[in-house]
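One structure is given below, encoded as structure tokens.
One chain of protein is taken out of this complex; the other chains stay put.
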Amino acid sequence: MDIVTVTGVFNETKNIKTIRFKWAGRSKPGQFAMVWIPEVDEVPMSISFSGEESGITVLDVGEATWALHNLKPGDRIGIKGPLGKGFSITGKDILAVGGGSGTAALALAVESAIAKGKKVRCALGAKTSGELLFKKRFTDMGADVRVATDDGSEGHHGFVTQLAEKLIAKKKPDLIIACGPERMLAALTEVAAQHKIGIQCSLERYMKCGIGLCGSCQCGRYTVCADGPVFTGGQLAEMADFGKWKRDPSGRKMHC
Amino acid sequence: MDIVTVTGVFNETKNIKTIRFKWAGRSKPGQFAMVWIPEVDEVPMSISFSGEESGITVLDVGEATWALHNLKPGDRIGIKGPLGKGFSITGKDILAVGGGSGTAALALAVESAIAKGKKVRCALGAKTSGELLFKKRFTDMGADVRVATDDGSEGHHGFVTQLAEKLIAKKKPDLIIACGPERMLAALTEVAAQHKIGIQCSLERYMKCGIGLCGSCQCGRYTVCADGPVFTGGQLAEMADFGKWKRDPSGRKMHC
Amino acid sequence: MAELRTRIAGLEMENPTMLASGILGQTGESLFRIVREGGAGAVVTKSIGLEPREGHGSPCLLELDNGILNAMGLPNPGIDSFGEEMAVALKAGAPVIGSIFSDSPSNFAALARKMEGYGAAAVELNLSCPHAEKFGLDTGSDPAKVAEIVSAVKSAVKMPVFAKLSPMVPDITAIALAAEDAGCDAIVAINTMRAMKIDIDIGKPVLRNKVGGLSGRAIKPVGVRAVYEIAGRVKVPVIGAGGVYTGRDAVEYLMAGASAVQIGSAVRERGIGAFGIVSAEIAEFMKENKYKSLNEIIGLARGK
Partner (left out) sequence: MAELRTRIAGLEMENPTMLASGILGQTGESLFRIVREGGAGAVVTKSIGLEPREGHGSPCLLELDNGILNAMGLPNPGIDSFGEEMAVALKAGAPVIGSIFSDSPSNFAALARKMEGYGAAAVELNLSCPHAEKFGLDTGSDPAKVAEIVSAVKSAVKMPVFAKLSPMVPDITAIALAAEDAGCDAIVAINTMRAMKIDIDIGKPVLRNKVGGLSGRAIKPVGVRAVYEIAGRVKVPVIGAGGVYTGRDAVEYLMAGASAVQIGSAVRERGIGAFGIVSAEIAEFMKENKYKSLNEIIGLARGK
């Protein structure tokens, strides 16, 4: 574990903040870290900024994420990582589909795909306009960004999966990368299968160790933290649990 | 510890044998090894041959050395080393003084001094002619070898220290290196001091760990295995115990 | 390749490596995969209790320079929902050993009965968790209590009963002998050692539970010693655990007297393929040194 110093905390949306810290982790797009907030908790977070000052982008949903939101420059947190296997971007025309804070997992992939000269379209979804993550960041990078909101306050009124279907209909991408609620990912996987488009999804499962030992993130035959968190459509198709069952901290199966 | 395979066992004198084994230990002259004879014992031995097949040269005095004498090619022993600090050869004209099996400790030093173009004279002592060690080896290397025997069966009749004095009288060397019974070394150190010649002696003390932890080889303020086994005349002068007191395996002081 | 097939307390194993309890052993599919893809000769489930338990909070696991420190705190879905996992695990064809923990002999017996009903090949009694109050060392360090639990389980089930012991006792052979006298069919040694890590830059213990159990390379010398001592005293087979990363580590345990080894922490570095890799390395060592059967190696260092 590396103890790192927070350099800045930035508002992204009204309930999402980015925390930057001094850590040159050389993360590959799609990798994550276990983030230790001393005396509070340790939680998995996608690495959303890399370089000398890496960053995570956090939706406040509970105690740990609240504590992350309240960090101040100079505070110290622990970082284990980079962990897991990331995206492997192939093809020229990429469609990145992000739901809510899941968009954070796509950031480095979008960045590196554009850097490699690929054409990247993004479909970002959120409940409402003010909660859309990285719309400006991705646009500034040079991506073609479209949005969907549940309340219709901006862009497509409805699910981001529907928006994605529209974009696919317009022009079939070579690869879809996605992160967001698992049922969204399950729907998107079906869409991709129908259109015979390769897809890679980053899953979020309850994680304790983050390094493939404890088994709490098991999804089907896969250990999400070590085998994933990014899985191909083919792998997802093998996972009977995907989109249907998750496990609570005790390992009991529950509906997604 | 390295487990090594014995490649050959060679008679040097009637009670001294050399054991060669596959071990490229890169030993410096004067270093030693702790040699493990499985199920028997572990004993300190000077490294007397280096290269791809290193070697030790052993006088049979008890159980461990007897077991070493009875090794066959193919047998496996354990080697911890190279240990300790060796000789540091300065000057052009070297006098190497070896008593009994102590001569083994000088072998690599004589070899490397000659390789560096230094003039090396050797004074070797033993009880009787048949027990003189490395007379031929050192001569073959190009050293000027003189011998002394207690029984007068060859060379100078008497102590090797007396022989050394004669050689010094003939021509004052730049450095004396020596190994043998401690009282011989003590006498030689005095001779060197009288003639203001630098001297380095390799000491043999009861050793258990060989790596400076257990304290059983303590001589004055020095830990022989880690600070030595080679000490300069200056260091020896500081050791009140040198040539007078040794310690048994329990740490009790006894006369040398 | 040297013959690695072996039989321990009636369990037929393709090779002498087993998955250690608590590593990925919580779902049927992961157990299945560790046999089929990982190459394990047998698998031990996560320790299962009567009720679902969430375990300790996070951080609950930390990599140290020479080991793994964990304070999972025995999270498990509870025995009642574990039947469906067992059903999947059993399809892999290797023996599935059900690990259980509890605080009383009668509850241990009840858990074992359910495990037997689920088709477990044997039950492993976790008498040695170093960081879960009431469920570990208090019991596991007392020969009388150990005997009581083993007896209770033995009279409840027909399958073999393994007792898994902690090294945090002055005399592990006393515990092993008590377990054997009470009828246990194999001894597993060792569980993790009570340990902790303080991060000095933060000035706090890293684990949420503060104290955890140390596994991995650091504990191998203690595990080998425990196996050596126990194997010298008991007649039942001993299964070694603690810091097995390579075939050479496994052979060290076998030579100490273990009939098989469990592998846990090494999965972090060698992946779930660790079992097959370690088995291949054992076979390679045997070939190089002209050993024909595991029996020639088992207990060799004891001078048997």
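Chains: A, B and C, in written order; residue numbering restarts at 1 for each.
In the analysis below, a residue touches a chain if its C-beta (ideal position, glycine included) is under 8 Å from a C-beta of that chain, and two chains touch if they have at least 3 such contacts.
Keep in mind that what you see is a predicted model, and the values were worked out from it rather than measured.
Engineer: Among the chains included here, which ones are touched by the excluded chain in the whole complex?
Structural biologist: Displayed chains contacted by the hidden chain, ordered by label: B, C.
Engineer: So one chain is hidden, and I want to know which residue out of B:K22, B:R221 or B:K244 touches that hidden chain in the complete assembly.
Structural biologist: The single option touching the absent chain is B:R221.
Engineer: From the listed residues B:I16, B:M34, B:A107 or B:I176, report the one that touches the chain absent from this view.
Structural biologist: In the full complex, the listed residue that touches the missing chain is B:M34.
Engineer: Considering the whole complex, which of C:G22, C:G73, C:P167 or C:P237 touches the chain not shown?
Structural biologist: Answering carefully, the residue with contact to the hidden chain is C:P167.
Engineer: Taking the entire complex into account, which one of C:F162, C:Y228 or C:F275 touches the absent chain?
Structural biologist: C:Y228
Engineer: Residues on chain B that touch the omitted chain in the whole complex?
Structural biologist: 1, 3, 34, 36, 38-39, 41-43, 76, 78, 80, 208-216, 218, 220-221, 223, 226, 247-253
Engineer: What is the set of chain C residues that contact the non-displayed chain in the whole complex?
Structural biologist: Within chain C, the residues touching the omitted chain are 64-67, 69, 137-138, 140-141, 166-171, 193-198, 200-201, 203-205, 210-211, 214, 217-219, 221-222, 224-225, 228-229, 248, 251-252, 255-256, 285, 289, 300-301, 303.
Throughout what follows, only the chains that are shown with their structure count from here on.
Engineer: Which chain wins if you rank chains by how close their C-alpha centre is to the centre of all protein C-alpha atoms?
Structural biologist: That would be chain C.
Engineer: Would you kindly tell me how far, in whole Å, the mean C-alpha position of chain C lies from that of chain B?
Structural biologist: 51
Engineer: Distance from the CA centroid of chain A to that of chain B, rounded to the nearest Å?
Structural biologist: 68
Engineer: Any idea how many Å lie between the Cα centroids of chain A and chain C?
Structural biologist: That pair's centroid distance is 36 Å.
Engineer: Enumerate the residues of chain A that touch no fewer than two other chains.
Structural biologist: Where chain A is concerned, no single residue meets two or more other chains.
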